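Next up is a structure, given as structure tokens.
What you see is the complex with one protein chain gone and the rest in place.
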Amino acid sequence: MSPQPFDSFKGFGVTFKQIFKKPITQQYPEYKRPVYPRFRGRHRLHVHENGLEKCVGCSLCAAACPADCIRVVAEENTPDNRVSAGERYARIYEINMSRCIFCGYCELACPFDAITLGNEYEISEYSRDDLIYTKDMLLAEPIKQVPVADRDLYDTPIPFYEDHS
Amino acid sequence: MAAADYLGWGSRGVAGYIGNAAGRDLNRPGSQGLERTPEPKPKRFAMSYHLLAIPGARRVRVQAWLDEDEPVPSVVPVWPTADWHEREAWDLMGIRFEGHPNLSRILMDDDWEGHPLRKDYPIGGEPVRFSGEE
Amino acid sequence: MALAPERPRIYEGSRIPSPVPTMLQVPPDLRGSEDLLQVNFGPNHPSTHGVLRLIVDLHGEDVVGLNAVIGYLHTGFEKNMEAKTWWKAITYPERIDYLSFQNNELVFVLAIEKLLGLEVPEKATWMRMCLAELNRIHSHLVWLGTAALELGSISMFWYCFRERDSILDLYEMVCGARMHTRYFQAGGLAEDIPRGFFPDAREFVDWMPKAVDDYEGLVDKNEIWLERTKGIGLLSADDAIALGQSGPVLRGSGVDWDLRKSEPYLAYDQVDFSVPVYENGDVWDRYKVHMDEMRESTRIIAQCLDRLEGMEGQPWIADDRKVVLPPREELQTSMESLIHHFKIVTEGYRVPEGEIYVAVESARGELGCYVVSDGGPRPWRVKFRAPSFVALEATATCMTDALVADLIAIVGSLDTVMGEVDR
Partner (left out) sequence: MPALPAPGAGQVNEVWWISVIKALVIINLLMLTFAYMTWVERKVLARMQLRYGPNRAGPFGLLQPIADLVKLIRKESFFPASAVDILYIGAPVLSAFTALAVFSVIPFGPGWEVNGWTINGEVVNVPISLVLIFALSSLGIYGFIVGGWASDSKYALLGSMRTCAQMVSYEVSLTFAVLGVVIMGQSLSLVDIVHKQAETFWFFGPQFVGLLIFFIAGVAETNRPPFDLPEAETELVAGYHTEYSGMRFGLFQMGEYVNMITLSALAVTLFFGGWYGPYAPLGPLWFLLKLAVILFVFMWLRATLPRLRYDQLMRLGWKMLLPLATINAVVTAALVVAL
């Protein structure tokens, strides 16, 4: 622009050479970048292989939650209505996802690995009420699956992660 | 007792800055762990001034003890940086500074009532929404 | 515009406005004049970094009066933390300054550890340093991108965000979240470092200096950039100290002051790096400080990686059952561990009575954390000395003889994050 320094034109080179590089944008809805295995996304509740729920309704997750977004109401298992492996089970298990900060304290707190944070991040809804996840929603397989990067390489091999998520 | 006079720094012109001017509510039994403060705690608030002399890296903490509505002299004339810190302490803790040129609320609205960081100010907030199922 | 004009020498004496040091008042001969135009820059404005509101008196294009109004993002973090246990409160500081999140988390965790008198394993210390420096680069990149954008250099933003994204990828890999990580826990780290971190981080360390070359190529020699930054927003060393500045703003004003050197925390006394200091206290010098710091941080990260690679298998968190959650595999086998686990989660650990002030050098300067504990499971009082809060106090002083366009450049160069200002 100014007659003096040719250095001023160096910037033009920087911008021009980018034209021949591949854009770094990822075409999101079509291409989903694999998340790393530790990524904390949508919650999951887990069941044992025999179909019993792992959650025993101890409310540790609710106690650990900094955002107070978990509500657990426990009830005793009865012989004809056996839901969980422990004495009690969670009759109501709700997470208000619009409040959740995805810190993962709930999965740290859970002594039975009943709740983990999965990999799904597409959890937007049109209404706040739809973001209150009930136990059924948390137990179900998520509809949208997100690919996960190399688990051996990017995760610490502790049994907790190998079994689930 | 302004912290500056106490140290005699103001008159000697030593450059320093206030890291922190934080009020503290002492309604409850006080603290005396790692760094002892006078015992017994006579008053409700403790004003802490964290001073740092940049050449020499010396840090000093000065505490002034205040009752409710007891003013403390402003240190703005000595350390201009105290301006907003003192306004914040006034806004959130309700500690009055005498001689501050512009002691008004800084973080809360101008017409806010109460001083939110005091322990007798309820934390409030709206209840977390759940499905309401019993 | 052939040659950039000689930079005005840094001024003599003090320029801090009086009596209110943070407010530029309209000079008496202009007061009440019809030529004055009072404009609100913000709280919603493309270049106020969030919700800063500047009430500016304009005389033509000259800024003659300025009053900064803050508090639009006040969320009461400090009050909230008083109501949470120490463990839960760790998730709060990182949300205060959302660009320098890891440093914020670090200072709070350091304060807890100091009150507890907890020994931290070496591996955790070095990893903390590595992540804190990555975070510094991250914050500087966002600063550079937005500051350049404000001066009209739009491409810079994308180049900066390219590298920022690879830093966030590293965070996601190690901490599980791209920004608010809660990875630092009292006693060490929440999890071990994944093996894949090292090659990826090495790649980043190799690439980063080239990226900085790119940024400098774009603007460093550019005549317009020089014109827009040199001699603008002057702040002398004395004034900077009197106004309590720290970090890049202070170092841009010629004061060699970096907590990493003067009061080393973590293992900063064991790594080799230099602190860039520039003399003239203008926007250009602050820009140069940021650029040089990115290179220096890259060097620190490389040294951290060298050390960390030799520490495989070492513990990453202190073995203190009163504070640290027991290892997960013990929960199934040891009743004692399970009890500790329950106790820490439900009730939280207790921190001895005392008060403490810990300061670290965050990307923006001295980030102090003043914590008072009454011996209970919750902090009694937490107070952050936010560097942005202090930096914003200097706006009025820097704004002498400024035009509207300079106003944007100066506020940008002070590198404030409104979340941290308002807390």
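List of remarks:
Note that the chains are named A, B and C in the order they appear, and that numbering of residues resets to 1 at the start of each chain.
As a working rule, contacts are C-beta pairs under 8 Å (C-beta built on N, C-alpha and C of every residue); 3 or more make two chains touch, one makes a residue touch a chain.
Nothing here was measured: the structure is a model prediction, and the numbers come from that model.
Considering the intact complex, the chain excluded from display touches A, C. Checked against the hidden chain, the listed residues A:15, A:98 or A:134 yield one contact partner: A:15.
Per the touch definition above, the residue from C:88, C:180 or C:228 contacting the chain not shown is C:228.
Contact with the chain not shown here comes from a single listed residue; of C:39, C:83 or C:339, that residue is C:39.
In the full complex, chain A touches the omitted chain through residues 1-2, 11-12, 14-16, 18-19, 21, 23-25, 27. Within the entire complex, the positions of chain C that touch the omitted partner chain are 1-2, 37, 39, 45-47, 58, 61, 148-155, 157-159, 162, 218-219, 222, 224-225, 227-228, 403-408.
Rule of thumb we're sticking to: only the chains that are shown with their structure count from here on.
Interface comparison, A-C against A-B: more C-beta pairs in contact at A-C. Chain B and chain C have Cα centroids lying 23 Å from one another. One finds 28 Å separating the Cα centroids of chain A and chain C. Multi-chain contact residues of chain B (touching two or more other chains) are absent.
In chain A, no position touches at least two other chains. Residues 1-5, 7-8, 10-11, 13-15, 18, 24, 35-36, 38-40, 60, 63-66, 101-105, 108-109, 111, 113, 117, 149-150, 153-156, 158-160 of chain A touch chain C in their complex. Interface residues of chain C facing chain B in the complex, by the touch rule stated above, are 16, 19-23, 70-71, 74, 76, 78-80, 82-83, 114-115, 238, 241-246, 255, 257, 262-263, 352-357, 359, 366, 368, 370, 372-375, 380-381, 383, 385, 389-390, 392-393, 422-423. Chain contact summary for the complex, chain B toward chain A: residues 128-131, 133-134.
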